[in-house]
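Encoded as structure tokens, here's the structure I'll be asking about.
Heads up, one of the protein chains got dropped from this complex, but the rest are sitting where they should.
Naming follows writing order (A, B and C), and every chain is counted from residue 1.
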């Protein structure tokens, strides 16, 4: 058992989303760039390190794509001026999470390419499992690479398949037969908006509509931001193509086996989104209820760690009858450019970001709900803050099972030895974080949080990886 | 009755805080600039349009003040580099709200002046009622003005009084006898940190301590951000002076009559602050409870409009027994640089900032708690959004009485004819905002929300202005 | 005859250089990024719209290239911080001129690519004549393009040739057999710095050395900036490769026929550069002397239009015996971000940039030397300014023949109908610009300005295009 509570943990103890995609096509020919702009605000929680918009005019000259991209948040990258320069009635937007040496402007999406049959513009949420193999094959048949993103590999395969295919849709289908991985992609060709979702449907993708404008987006929160209605989710394995005649669908790659990421419901997605017909909010409420059943405790107050723990806390309260309350004030001004305290300082980032409401917790036995524990450090700081504020007991309940295995499908669940649950028993974790009791959601309860549906991926908890292994991974 | 629901109302239908002040003096001689930086994050809700820090060294040469100021948020104005340049063990920080033509860099505080007896550095939260009279008198005895802030007037009076006084404290006291208004001020002379609060105590000011470091701040949220303990509030009319020997106090201007702003509790202050020994959070819970008693309704769910309506909603739920829930998802990425939708657009700022959780409200009778209605427009948009999401009834409860009169004491409650309650009956307001019922907190209940204390200002609701009129106001 | 003197002409009536390239390899393993930085300052006159530096470590892991690029001048793109991030003992730098829709960040060089055999980093000065044909062929064998620069095409061809070749040098040679055009390229592979010049040698390229550090650069001005010695020019058609063992050369593509751009001497290159063993300054002095012989005039003062007309003016003065003087003060603060006067304004950009020294010209007969007249407008403004200042006569002498034909080799000599000399006789031009006489350098005199050498390109004056036509051009 090894304690690793430190000052900076709050930053690093949440998983990061892995990109959001958005495509809009206005059949009436109106400009879509500002709708993409507002829609991306509805996806910003999926990626804060880069963003971009590319638009074109379906009635204009071929290949005339205007784009603007940059490192940082939407509010940092786009100005009224840069937005005004982007005119066109079809477009793709992207928000990006990136790590390490991939944090360069070259890697910001959407990726715009010119090829034999015109132009393509792609935004990807996901990751390929056979990218090394594909890259090797492409390189040895004369490809050069200017980025380190899988989007470029996919663009290459599509471009090459397009040389042999009758249509862009056929090229996309043939590409899907070659690439292995978890991917939701929105792309535009000069006259079409296309959305695809890998056959396992790991990441979400949904279709919306507002008047005569079609939208394909990672989450329904993007549709709500622009006042569009949900039509339906893109089916795992489906190719959706929107042209001037409306929506077309190719379901020939749809397969039985699905592996939709269960952690989208637990943490990644916005609480007001609906994924594959299940409300994210309801799934969190249910997780809280199930926790209350499996890990009941005698207490005075149920609280949630902002923001994602709050809905589960409401569920726990409803089931247990223990009152729900708000015990934290989150400082919304602490952002990307916040200067972090040095180790020697008395101030901690956590304390500045998240202050405890003493009045709420003083003298009380607290049930504190969080969505997950990754490395295990912030939890300890928060438990201590609650006790400092006068809580007599702090019972921690986690609305997901313990993380034991890395994720290869486009989220950043780290490798096993960085996961606190991989190295410690639950009792040890309890001691490390200083809780009076600790309970996790049971693996058996996962299905219940999504209305009893099956076909989800729980590999990070169980190690049962649904997608076949590739040479890359061996 | 005139409806004035429009697209931009959400921005303009909340009052703006009127500055936050913070002073720190480390008697052990350690650097205070980063503590001021983190502390100002704890006050950022009091002003987002400008901020600054000025520091000095109590053991260094006289008058050697380093300062950095700018327009915008802390995160926009300060970089690691600009913070590193500010070395000193005594300093003053300020966050500023400003309107109209006062939005210029000259007006950003703290104000640093050089005068016959050295230097002074001041940060003000508040406003003078006799500023015209004072300015006239100063000008006709040879003063020139480089800003349009009252801080400059106060600095002038102090500087002139100091010529006749034995100490800076005496000069400050004589100044307080001349200035009329609502003011909380933190200032530093080369060797002293001084905090004053007008005799009515309109705005808050609190003293804190961490080891051998003293802090004077607008709210306790600044103390929490830097891990300091509350010592006590500065008493209305008190002059607190901190030098190398510790705290000194002059209470000779303390008077019977107080007029502490009740709206700090209802909306301005951060929920986790404590003002004059009353928890802001508790006062909001109590307001909700009182509303439940005075305006009960048969309903399925109590919700609060983020962020300030939430605590009152919890109180309403507790009292009424109707379940509390979260019905809104707030988009925390929509900030100062958000490009607002044009009127012609379908998207509204409100919708992008605040999305309704359909699952929570569908088919339900809702009690929606908000802290106030100023001009009356956002409320209508939110009520409509709830009904669009399937709420069968929306009962609006406001945790303050109707605004009927302007505020002259440093907040921006507008003049009567812009206040919806000034022009419309409660029934008319209900119709304008489309609510099924509407209830306000009763004026008689105000005292109860602050533990039955008296000596508060409720002029914006009652028109009973506590501070004597000045020539300026006639 | 059509006059087209207007206010903005000064900006547009000079040709623009077409990029500068620079590569440095320090065999001792020391960092080269700051030397590239200073060297690019010595090439900034060749391109002001974008610049970049990419470096690598010949002893480090393969493919680990760090780069920083941006739109604008060196002083705008590079900061101490961005420069410090670039560590490595081998690197390539580029300054770029770009026009129209190519002005995007994607097109800024050097271009960094990853391919089957590792990485390549290229900077190009020049243009391909068969780029359409090559692009078509590449695209139909599976290439995708992310930029609109010829550098990307060249990189593709090299990458594909490399798959079949034994060495990068062989791949480069095979590439040179396929590409047609005017190009000087500096590139780096993980362990080698390579410089090539097209077989016609249209654009300059020179090798330098400082201690154990090798430099390949567009002009010797880059060598001077970093204190390096000239070794020799890269020969037209030569492939120079520098590795840890020093310089290697492959001259197998060297051909008899050369076509070195004569306008580099007249205007493009910096006066202190030496190209193919001929001093640019001396060539300009000679052009002035030849003008004095072919177009003598009785006058009081010879002046040069800054900056490129000055050396020729000195030559004219030396030959004619008429005193040389400075008649203009150039405002060096007027740069890229200068806000241009609106048409309605009395101020002109020319007047603000270039003021006439009245004392020098008053009452005098002036010989004014300029390097060229492209569209013909600025000349008229300057002649008028001289007359306004009291010049009694202004005799204009141009140190090049009239522009009659567009350039296809990488400079921006416009198409014929925009060239004043294409549409007007010399007498008509004289009238348009308001000169008392006008004389151009004779085509026959061009050889004399480069020491009687032959093998230069004068197509813009004569229409004799030296490089074979490609399908693209038909």
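One rule holds in what follows: contacts are C-beta pairs under 8 Å (C-beta built on N, C-alpha and C of every residue); 3 or more make two chains touch, one makes a residue touch a chain.
Everything numeric here is computed off the predicted structure, so don't read it as measured data.
> Shown chains touched by the missing chain?
Looking at the entire complex, the absent chain's contacts are B, C.
> Determine which one of C:148, C:326 or C:437 touches the chain that has been left out.
Of the listed residues, the one touching the omitted chain is C:326.
> Would you mind spotting which of C:35, C:89, C:119 or C:400 touches the chain that isn't drawn?
C:35
> If I consider the whole complex, including the chain that's not displayed, which of C:178, C:191 or C:210 touches that chain?
Per the contact definition at the top, the residue touching the missing chain is C:210.
> Among C:254, C:352, C:448 or C:473, which residue is in contact with the omitted chain in the full complex?
Of these options, the touching residue for the absent chain is C:352.
> Per the definition of touch given earlier, which of B:22, B:55, B:111 or B:429 contacts the omitted chain?
The missing chain is touched by B:111.
> Suppose we count only contacts with the excluded chain; which residues of chain C make the list?
Touching the chain left out of view, chain C contributes residues 34-35, 37-38, 41-42, 44-45, 48, 73-76, 78-80, 83, 210, 221, 224-227, 270-272, 279, 281-282, 310-311, 314, 318, 323-326, 329, 331-339, 341-342, 345-348, 351-352, 355-360.
> Would you write out the residues of chain B that touch the absent chain, in ascending order?
Touch with the absent chain occurs at residues 105, 111-116, 120, 136, 138-146, 148, 155-156, 159-160, 163.
Methods note: only the chains that are shown with their structure count from here on.
> Is the way these chains touch best called a line, a ring, a star, complete, or other?
It is a line, because the chains touch in a row without closing up.
> Validating interface symmetry: for the copies chain A and chain B, is the fraction of residue numbers used by both over half? Same or different.
same
> What is the distance in Å between the mean C-alpha positions of chain B and chain C?
61
> Roughly how far is chain A from chain B, centre to centre by C-alpha average, rounded to an integer in Å?
Result: the chain centres lie 37 Å from each other.
> If I count partner chains per residue in chain A, which residues reach a count of at least 2?
Touching at least two other chains: none.
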